[in-house]
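Note that this complex is displayed minus one protein chain, with the remaining chains in position.
Chains here go by letter, A and B, matching the order in which they are written, and residues are numbered from 1 within each.
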Amino acid sequence: MNRIVRHGVTSRWSDAVVHGGVGYFVEVPDDPGLDCEGQFRQVLQQVEQRLDQIGSDMQHLLQVVIYLPDPSDLTCFNEIWDAWVPSGHAPSRACIHAALAAPGYRVELVITAALIAE
Amino acid sequence: MNRIVRHGVTSRWSDAVVHGGVGYFVEVPDDPGLDCEGQFRQVLQQVEQRLDQIGSDMQHLLQVVIYLPDPSDLTCFNEIWDAWVPSGHAPSRACIHAALAAPGYRVELVITAALIAE
Partner (left out) sequence: MNRIVRHGVTSRWSDAVVHGGVGYFVEVPDDPGLDCEGQFRQVLQQVEQRLDQIGSDMQHLLQVVIYLPDPSDLTCFNEIWDAWVPSGHAPSRACIHAALAAPGYRVELVITAALIAE
C-alpha cells in the first residue's frame, strides 16, 4: 500500500516524494535574479503547483521549515506568507536564518504535506 | 481516515498539526527574556504540554531538530535535555547552530511525535 511515488527525479534529488499519504518536497525560487518580494511570491506559487502535482493543496500543508539567509527579509516574507496561507489551515512553521547552497537564493522551504485523497 | 487536526491556528502558523497518527509542531520559549537555562527548561515544559494537547507524550517523540543560535549554550542545553528525555525513549535528534527569526530566543525545536492511540 505504502508505495513511494517520486516526481521530477534527477540524479541529485526528486522534486517531490510521496509515501503513506504524505508528500515531502523542497522549493527554492526558480529565478534567483528576482528581488526578495519576487522570490517569495514565486516560491509560494511553486509550492502551490507542487501541491497540485502530488495530489495535495494549500489546505493540506502539515509543516514548513523556512530558511531565510537574510534576517532583514523576514518582514517582507511574513507579509507575503500571511496573505498566502489559507485561513484556518496554517501549517506548523519554523523560521531559521542560515546560508543556502547557491548564491542569490533568498529562501528555501522544506515542506511536509498530506495528500487530499488519503 | 487521515484527517488533519490543527491546534492553535493563526494566520501565520498552527501551534501543532496532526495527521495520520503523527503530530508536527515547533516550539520557542514563551519568554525570551529568560536566561539560557530558563529558556531551555521552559521550552521543554511547553513541549510536554503540546504533546499532551495533541494526544501524545514524552515517550512518543520521534524526531527533534534543535536550533541553538549560540554554540556556547550547548552544554547547558544538553544537561537539561538529558535529564528531561525519558529513559529508553530518546528521539532521533539533530543539533544545528543558526540564527532564529526573533532576537532573544536561544532555542527553537522542530518536533515530530506519534500519537498515543494510533
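Everything that follows uses one rule, which is that a residue touches a chain if its C-beta (ideal position, glycine included) is under 8 Å from a C-beta of that chain, and two chains touch if they have at least 3 such contacts.
This one's a predicted model, so the numbers in the text were calculated from it and none came from an experiment.
Enquirer: Which of B:A16, B:V43 or B:V65 touches the chain that is not shown?
Expert: Checking the options B:A16, B:V43 or B:V65, the one contacting the hidden chain is B:V65.
Enquirer: Tell me, which residues in chain A touch the chain that this view leaves out?
Expert: Counting over the whole complex, chain A touches the hidden chain at residues 1-2, 4, 6, 9-17, 19-20, 24-26, 67, 96, 98-101, 108, 110.
Enquirer: State which residues belonging to chain B touch the missing partner chain.
Expert: On the side of chain B, residues 20-22, 60-63, 65, 68, 71, 74, 78, 81-82, 85, 87-98, 112, 114, 118 touch the unshown chain.
Quick note on the criterion: only the chains that are shown with their structure count from here on.
Enquirer: Indicate the whole-number Å distance between the mean C-alpha point of chain A and the mean C-alpha point of chain B.
Expert: Spacing between the chain centres: roughly 21 Å.
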